[in-house]
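Missing here is one protein chain; the remaining ones are kept as they sit in the complex.
Take a look at chain A:
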Amino acid sequence: MEFAELIKTPRADNVVLHRPFYLAVEGTLCLTGHHLIFSSRRQDNAEELWLLHSNIDSIEKRFVGSLGTVVIKCKDLRIIQLDIPGMEECLNIASSIEALSTLDSVTLMYPFFYRPMFEIVEDGWRCFLPDQEFELLTSVTDEWRLSCINKEFSVCSSYPPVVIVPKSIDDEALRKVALFRHGSRFPVLSYYHKKNGMVMMRSSQPLTGTNGRRCKEDEKLINATLRPGKRGYIIDTRSLNIAQQARAKGGGFEQEAHYPQWRRIHKCIERFNILQESLIKLVEACNDQSHNMDRWLSKLEASNWLTHIKEILTAACLAAQCIDREGASVLVHGTEGTDSTLQVTSLAQIILDPRCRTIRGFESLVVREWLQAGHPFQQRCAQSAYSNSKQKWEAPVFLLFLDCVWQILRQFPCSFEFNEQFLIMLFEHAYASQFGTFLGNNENERSKLKLPQKTMSLWSWVNRPEELSKFQNPLFEANSLVIWPSVAPQSLQLWEGVFLRWNRPSKFLDEAHEEMINIIKYNKELQAKVNALRRQLAEMETDERMQENL
């Protein structure tokens, strides 16, 4: 095996594990192809730590005499320290971890080796197929059709094989529109608002270039989504300035003259390296316990993380507002239409559509608006906050989306079927997982990797009742309303469950949460009991009455 070559020292004894807020533990360290395993020998309190190599974001080593220390920083933001006796062992282990955590071939990743220990009730790879989604749509409207134009990924490499487009637009026209849009991402349906029949579409930027190219089919396509006499809004997730600069590189934006029925709104959302830097700064600030108040607040500010949250939420609210309040259809795009566009379209759906606030509905949203829509997970989540390498494709776009969902969840804690743990779990699996769901950058790559055949879907695991119960919000009560979050800075909070998770003891908060769940459970029990007793009493009364009548 190739892995064996990378592991020179597969095992070390008398290793000491340090974690914040826990006592140091001595034990044995083992390296396997995909895991770092630490097990303490203490009989009374046996403990095992399994860490996926792919979860390791960076590793540092240092020596004091012959005692080596390895500091491992994980993509889920945890930091652990291992004291390994013996310089050679320590060096070997460090270099193995380094090599194993940076494997460049996807097919060597753990999901290809993982064999589930649970019975698969429902294959997650078969859930959330576009046909099912379309069926739901056809029950309310017949203005749309399912197009198989991208069957072999021949028109757009980052789109799924089937997409939903206006019925009046044929595949021939779509092919022409694809040529006019960045990365061939022609406008497709993202969301249909049942309440008023308005829609949200998404695409990439039009390739107008400096000389203002136009494409009749593109204009026809998006106009086909408007009701007669109605206007629509184009939400461009770039500032006007950046959109104008894009023309020099062949990109651009919809000219009003050519799209007279559309109003363009620029809502700038930051991208790529700016977001990645923001994450790095935020995590740095959260990890330093020695900061005095002024320094902490200024570091939090300098990270700009909450500013990004506010920008994204505001853009999503705007899209939702256009649809629900203004009764207008919306087209959302930025440059490629694979990042900020998806943040906006998916969050707008959470605001508008109660279904997206259920567990199934949210999973379906992640599949539709992120996985099938071609958010390049593998590039974006290759490294997290501790990466040293300056690769330019990493960005916490999905984490920001999850954070925004958390902010809405905080403001409407009873309107979501899932809890915070569910969001944290998705964050973890997007960065490192035994499941194949988040591998690859789009459906095309996933199909080439034969992920559905060779790996297990995250949903197959999550949707089992045993797991699901951990992610259910006991306070959930279906709320069919549109939920408008507040985006005032006083209403936005640092997502402690992710960013302070490893930085403070959470015992008291966890216990309080447990108590809360107990009160809710007890309430349900009591109600059931009262109902049962009432029924019993009523039956007795009827019996008595019957006896009296006899």
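The working rule: contacts are C-beta pairs under 8 Å (C-beta built on N, C-alpha and C of every residue); 3 or more make two chains touch, one makes a residue touch a chain; residues count from 1.
We take it that contacts and distances are computed from a predicted model.
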{"item": "Hidden subunit of the complex - UniProt protein name among \"MTMR6 protein\", \"6-phosphofructo-2-kinase/fructose-2, 6-bisphosphatase-like isoform X6\", \"DLRB2 protein\" or \"Nicotinamide-nucleotide adenylyltransferase\"", "value": "\"MTMR6 protein\""}
{"item": "From A:116, A:212, A:250 or A:489, residue that would touch the chain that is not displayed", "value": "A:489"}
{"item": "Omitted-chain contact residue, chosen from A:89, A:324, A:339 or A:353", "value": "A:324"}
{"item": "Which of A:116, A:212 or A:413 contacts the chain that the document leaves out", "value": "A:413"}
{"item": "Touch with the omitted chain, as defined above, among A:100, A:286, A:402 or A:424", "value": "A:286"}
{"item": "Footprint left on chain A by the chain that the document does not show", "value": "231, 233, 263, 265, 286, 289, 291-298, 300-301, 304, 306-307, 309-310, 314, 317-318, 321-322, 324-326, 410-415, 475, 477, 479-481, 483-484, 486-494, 500, 503-505, 508-509, 511-512, 515-516, 519-520, 522-523, 526-527, 529-530, 533-534, 536-537, 540-541, 544-545, 548"}
